[in-house]
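Working notes, structure below.
Note that this complex is displayed minus one protein chain, with the remaining chains in position.
Chain IDs A and B follow the sequence of writing; residue 1 opens each chain.
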Amino acid sequence: MGPEMDKLGVVTTFLHNIVVYNIPLLYGTVGEIMVEKSGSLNLGVEGIMAVGAIFGYIVGCYANSLGVGILTAFAAGALCGLLFAVLTVSLQANQNITGLTLTTFGLGVYFFVGNGVKAVRWPAMNDYPAIKEGFADIAIPGLSQLPVVGRGLFDHNLLVYLGVAVALAMWWYLRYTRPGLRLRAVGENPASADSVGVNVKRMKYLHICLGCGIMGVGGYYMGLNMSGSFNSSCWINGYGWIAVALVIFANWNPALAILGTFIFGFFNTLRVSGSSLAAAFPGPLGWLAAVPSQLYQALPFLITAVVLVLTSVRKREGSGLPASLGLNYFREER
Amino acid sequence: MRFHVVKRDSCPLWKRLALYVGAVAAALVLGGLLLLALGVNPVAYYSRMFTMGMVGNKIAYKSFENYLKVFVPLVLTAVALSLAFKMRFWNIGGEGQFILGAVAASAVAFQAGPVLPGAVTLLLMCLCAMLAAGLYGTLAAALKVKFGTNETLMTLMLNYIALYFLTFLGETKATWNFFLDPTSARPIFVSFAKTVSFPRIPMGKFGLNVCVLFTFAVGALVFVYLRSTKQGYEIAVVGDSAGTARYAGMKVNTIVLRTVFLSACLIGLAAAFKVGTAGILSTNITDDVGWTGIIVAWLAQMNTAVIFLVSALIAMLQYGSDVAAATVSQVDSSFANMLQGAILFLVLAADFSTRFRVVLEGKGGRKHGA
Partner (left out) sequence: MEQQPYAIEMRGITKTFGSVVANRDVSLTLRRGEILALLGENGSGKTTLMNMLSGIYAPDRGEILVDGQPAAIHSPEDAKRLGIGMVHQHFKLVDVFSAADNIWMGKEKAGFVLGKNRYEEIAQTARRFGFELDPKKRVRNMAVSEKQTLEIVKVLYYGAKVIVLDEPTAVLTVQEIQKLFGVLRRMKEEGHSIIIITHKLNEVLEISDRVAILRKGEYITTVDTASTNEQQLTEYMVGRKVDLNIDRPVVEKTKPLLEIRDLTIRSDEGAVAIDHVNFYIRGGEMLGVAGIAGCGQKELCEAIAGLRPIQSGQMIHKGENIVGLSPKAILDKGISMSFIPEDRLGMGLAPSLSITDNMILKSYQDTKGPMVNRKKGKIRAEWVIEELGVVTPSADTPVRRLSGGNVQKVLLGREILAAPNVLITAYPVRGLDINSSYAIYNILNLQKEKGVGILFVGEDLDVMMALCDKIMVLCHGKVMGVVHAHKTTKEELGLMMTGALDLTNRYEDKPAGFARDTNIPPQQTPEKEEE
């Protein structure tokens, strides 16, 4: 009985970790879906998440309030989005270049601010009870009592629930609301949207900022997950790029992004705790210990590459790829 | 007041230059204000940064050698990328191609280094790096040509696949893994610098790495290639208008494949130079040149000579800020990334005025005959 419980405990922990450590991906992905649905390819996710993370964390700690942290991270991300929108929407700059620069810039800001604050006094998360408590797990009554999956899936911190809620809300927004419809129209064919009176610029600005704000919150989450320990590698650690991949994998669908996050997170977690699974189930899962962890890291990108090829072979049937993705809209184009 | 934006036919060179210089200056001023706010004298900081601490330094030659180590891979990668960009092929897979090139070059160094003469090994390293990187780049091009797969997203994915391949090599202790140090219990890369490394031409204390010479030679070759060869001409036409290229009887798909292969090959060469100089692999072997190179190539508008200039400046920014950060402790070396970002944002904004014109519609602007 005892060892059996332990084994199930391993599974529970495994499930729990998939969620805890990968929800930031969901934020990044959902934010990027919103941006891309407006027809803008933003390769600055990594940088935006980093900016959201650093400001959200520091301001949140000093205010000793998780809410302030979230709002600050959102605002910082949205500001990055505004910069992106000014350059690509109003000033017609190349989206790839602007996005990449945003990543460089964002990581620069992250380290600059982080190291600057570190020199003064780095706020350690443990010193801020409101943050710690705010980030503590909240069990969903009933569901969390389920065996194995209960603790694994239904006992998480506020930001996990918020992330899932945001993803579902976004899914609903894109699919079932009129502004969502107009947004999709802008991403598909801005000239059409424009001709029926949709304000293309306003739509793009609004949703780029909103999407980037959501990425910012994802960055904040990553900071909290690291308990705010600031070291030589960035908190975001490539999650922004995985999010870009996940957008493709999820076929630009925020609800599928939840599933995608779980799948990518599954590999991510196997990388960390594959060996404990192998130890718990030496028979069926013993081979897991032999799989190199880097394969798990590469898998999201490998899978996405395959998806990318498959969808291009099948052309556009059923693809959520916005037809005008990456193209700037200029009304007087002849 | 209402306004609308119209496209410009052309913009005189002096105006463009003035705008770009203005944009860079404005970014430096912004950075300067930030420095001031931190209580750092911006003039002192900038002068330290742009001289890279070489003034009044007894080992200034060392600084310059280190500066060149930053410069060479960056400029070569940017030059390589410009080939593809000129054709409007968005190869953002420089990182991945660089990594595969570096791995291939090191593999040759380990396997052939002890057996073959140094020069032969070096040559083999370059060739294998070029082939590995070239094929990796061509994969994305082939998918693009065959299925219309989005090359931006594809090369992006390939970057990370290559990166984790490299970390796999760097973190896996195994008997077959000759990249790692057999004497260490922890997985660390082992240096092959003693076996083989690019020679340096002594000039007093300063040693000029031959890679620098080769880089300039490659730059000159690419310059000539783009400017004076049939293939370079084809790249220009395909990039300008694929329809016209087809009309002129060009085989557009072949040209795309060939050019992307060449572009990726040169990135492989940059990688070979990098590892051949460092004498060791590392998981951050690229130093982000795959990313920075994109920005450099774009800033230079794919002009080979300008790429050298811009690379020199960016390398100066990056290396100089490291040097400056060592002396001015309040300012982190990541200041360079911010400054680089600010410069580029402002240049992108300035670029708008070279391509478009804003027409104000005054109150009477629409009146008949006004």
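What we mean here is this: contacts are C-beta pairs under 8 Å (C-beta built on N, C-alpha and C of every residue); 3 or more make two chains touch, one makes a residue touch a chain.
From a predicted model like this one, the values you see are computed outputs, not experimental measurements.
Visitor: Which chains here would be touched by the one that got left out?
Guide: Answer for the hidden chain's contacts among shown chains: A, B.
Visitor: So which of A:126, A:145, A:195 or A:229 would be touching the chain we can't see?
Guide: Of these options, the touching residue for the absent chain is A:195.
Visitor: Out of A:67, A:129, A:179 or A:286, which is the one that touches the chain we can't see?
Guide: A:179
Visitor: Which candidate, B:7, B:173 or B:205, sits in contact with the chain we can't see?
Guide: Of the listed residues, the one touching the omitted chain is B:7.
Visitor: Of the residues B:57, B:229, B:254 or B:329, I need the one that contacts the missing chain.
Guide: Going through B:57, B:229, B:254 or B:329 one by one, B:229 is the residue touching the chain not shown.
Visitor: Which residues does subunit A use to touch the chain missing from this display?
Guide: 176-182, 184-185, 188-189, 191-199, 316, 323, 331-332, 334
Visitor: What does the interface between subunit B and the hidden chain look like in terms of residue numbers?
Guide: Looking at subunit B, the ones touching the missing chain are residues 2, 4, 7, 9-10, 228-233, 236-237, 240-241, 243-249, 359, 361, 365-370.
Simple rule for what comes next: only the chains that are shown with their structure count from here on.
Visitor: Taking each chain's centre as its mean C-alpha position, how far apart are subunit A and subunit B in Å?
Guide: Inter-chain centre distance comes to 28 Å.
Visitor: So in the complex, which bits of subunit B are touching subunit A?
Guide: On the subunit B side, the touching residues are 4-7, 38, 90, 92, 143, 147-150, 152-154, 156-161, 163-165, 167-168, 171-172, 288, 291-292, 294-295, 298, 329-330, 332, 334-342, 344-345, 348-349, 351-352, 355-356.
Visitor: If you look only at subunit A, which of its residues touch subunit B in the complex?
Guide: Touching subunit B: residues 41, 43, 83, 86-87, 91-94, 96-98, 100-112, 115-116, 119, 238, 241, 244-245, 248, 292-295, 297-298, 300-302, 304-305, 308-309, 312-313, 315, 326, 330, 332 of subunit A.
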